[in-house]
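Only one structure is covered here, and it is reproduced in the block below.
A single protein chain has been removed from this complex, and every other one stays in its place.
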Amino acid sequence: MTSEAILSVRNVTKRFGGRGDFIARGLSRIGLAQPNAVVHAVEDVSFDLHKGEVLGVVGESGCGKSTLGRMVAGLLDPSEGEIIAKASGANTGALPMQMIFQDPFSSLNPRKRVFDLIGEAPRVHGIVPSEKLDAYVADMMERCGVDGNYRDRFAHQFSGGQRQRIGIARALAVRPEILVCDEAVSALDVSIQAQIVNLFMDLRDELGLTYIFISHDLGVVEHISDRILVMYLGRIVESGPAQQIFADPQHPYTRALIDGVPRLERRRTVYAPIIGDIPSPIDPPKGCHFHPRCPLAQLQCKVERPALRDIGGGRQAACHLIETTAKKEFSIG
Amino acid sequence: MSSLTHAPAAGSPRELARRFLSVPSAVIALVVFVLFCVVGFGAPLIAPQNPYDLRQVDILDSLMPPGSQSYTGLTYWLGTDGQGRDMLSAMLYGIRISLIVGLLSGFLALVIGTFVGLIAAYRRGWVDTLLMRIVDLQLSFPTILVALILLVILGRGVDKIIFALVVVQWAYFARTVRGVALVEGAREYVDAARGLRLSGMRILFRHILPNCLPTILVVATVQMAMAISLEATLSFLGLGLPPTRPSLGLLIANGFDYLQSGRYWISVLPGIVLLGIIISANVLGDRLRDILNPRL
Partner (left out) sequence: MTTVLDVNDLHTSFVTPGLTIAALQGVSLSVGKGEILGLVGESGSGKTLTGFSINRLLSPPGRVVQGQVLLHGHDVLTLGQEEMRQLRGRRIAMIFQDPMMTLNPVLRIETQIRDALRAHEKMSKAVARKRAIAALDEVGIPAPESRLRSYPHELSGGMRQRVAIAIALLHQPDVIIADEPTTALDVTIQGQILSLVQGLCRDRGTALIWITHDLAVVAGIADRLAVMYAGRVVEVGPVDDLLDAPAHPYTRGLIDSVPARGQRGQRLKQIPGRMPSLTELPTGCSFAPRCEHARAACAALPDMTALGPDRSVRCFFPLAEGSA
């Protein structure tokens, strides 16, 4: 799918902590206190997002995918680097990006009626004139599968799946081009998850939306994504078309991740998992972040950070060994 | 396609009222407090005598025990004080002024404290630090001391005592509201509002504040009881309210000298009334806290 890039992320880095208030800084300057630990949440991430695609972002705890999502959605500012959104400017007042949150129970204001939840932003930003607002809100709700007559109700009167739908309607109401879904289906039951995943796909077809789909659930990501980014401890370790990555992962971490995911068809598997714990983003390993757990680690991996390089077919990977080995079969465990 | 739960929404006013009233002590406290409010604010209408109108007060009728009659045929149901004022009337007016001072100062302190707390929680950084250090400073002085000093400087008057009470109370509100606002501000619906590019002030006052209201309400009831008690103490010490507008505290003070000689009614009766107001306000606050806290 070659279409224009509507979002460019260039060398984005995000660090948390490290400064503290002025008392803490003063104390650490005279040596009486430790400076606050710095969390390297996201490190030097670059990618393009193309119109109409679903970009899946996967990784485990501490990989930075949520932080990246928040930066793209404008909720956090990067410490370094830039995020360039090339909005096509078709709608005045429209916001280019919106975020769908994980927890349907805390992402809706318990004190507001559904009508206010969905209608406040379009009204404030002048997207819809006030006389048309009522019908607009009802329409948004129906599109997302919630009966528009319930717009006078409060959020807690709905189920988890319905609340998630209301959250989606709220995001759609400001006519975004890009939706950042941060674990948007993870808190839902399996059968409700299927409904919401289908809804996402329907909305993409109807409204021409572009998605960044962040999730730890590889099955869902594989199902819905066109391309994926695999992240580990703040860095992208592999990227490319979803189908290819799932069929033939190149990076050892991606390999371990995909092989380790339980699948319905795999019965009575003998799990041969990857060893070791996920390191903390406060003190990541030097060189390649993955080397302490990588069965193929070489001396170079401990010292030098591998850059994200093209490995053909629209794919990129950050591993020293991929270039030096053509078609070596990786066996792990 | 979408179905709704049909129970009254947990947290709806009707449900909360039902739970509130399910405990007998809360019902009693509510009735007592409302009664005090009614008689207090209705004092000009129901008091047999206006104790501030010197033409109605006869010094010859002073120190008469409860139940005695004046020569004009007026029954002094609760006796008279040293000036000949009818105790019942004086107490009704006293309740009135105590409630006005307590409620008004509590309300003003709430408004100021809430505003400061919200700003501190939302802005964080040096604004938060500065405001909270001021709050800490304020709270580290004993309330009585601060109020005393202020009233000595300012003199007597209803407005002055309200001012002093606001000064000593706002900090407590500020700290509590900041705490709740921090918790609410960390919730995802605030992130969603920021993502929708709503202005900071709108988020603060239309999104976060309504969710802080339960806590604010509980603190307000407790603080109000404290304000009434504090005002009574200050009046007892002869500060704040002028002697021409005796609050319950002043009435107690006036009658102090007569306790030894058996004329108990001048101090004890206002004391009981004061106790009643404070206890009922406290019980109401406790009950509110109970029903609003374990909300899942």
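Odds and ends about this structure:
The first chain written gets the first letter, and so on, giving A and B; residue counts start at 1 in each chain.
Convention: a contact is a pair of C-beta atoms (placed from the backbone, for glycine too) under 8 Å apart; a residue touches a chain by one contact, two chains touch by 3 or more.
Everything numeric here is computed off the predicted structure, so don't read it as measured data.
Among the residues A:79, A:159 or A:300, only A:159 touches the chain that is left out of the figure.
Screening A:132, A:263, A:286 or A:302 against the full complex identifies A:263 as the residue touching the chain left out. Listed residues A:41, A:95, A:114 or A:274: the one in touch with the omitted chain is A:274.
Mapped onto chain A, contacts with the missing chain fall at residues 60-61, 159, 161, 189-195, 197-198, 201-202, 216, 218-220, 222-224, 242-243, 246, 256-257, 260-275, 277-278.
Here is the rule we use: only the chains that are shown with their structure count from here on.
Chain A and chain B have centres, each the mean of its CA atoms, that are 51 Å apart. Residue ranges of chain A in contact with chain B, taken from their complex: 21-22, 70, 73-75, 95, 97-99, 101-103, 106-112, 120-121, 124-125, 145-147, 150, 153-154, 156-158, 162, 167, 170, 174. Residues of chain B touching chain A in their complex: 1-2, 4-5, 9-11, 126, 129, 187-189, 191-198, 202, 207, 210-211.
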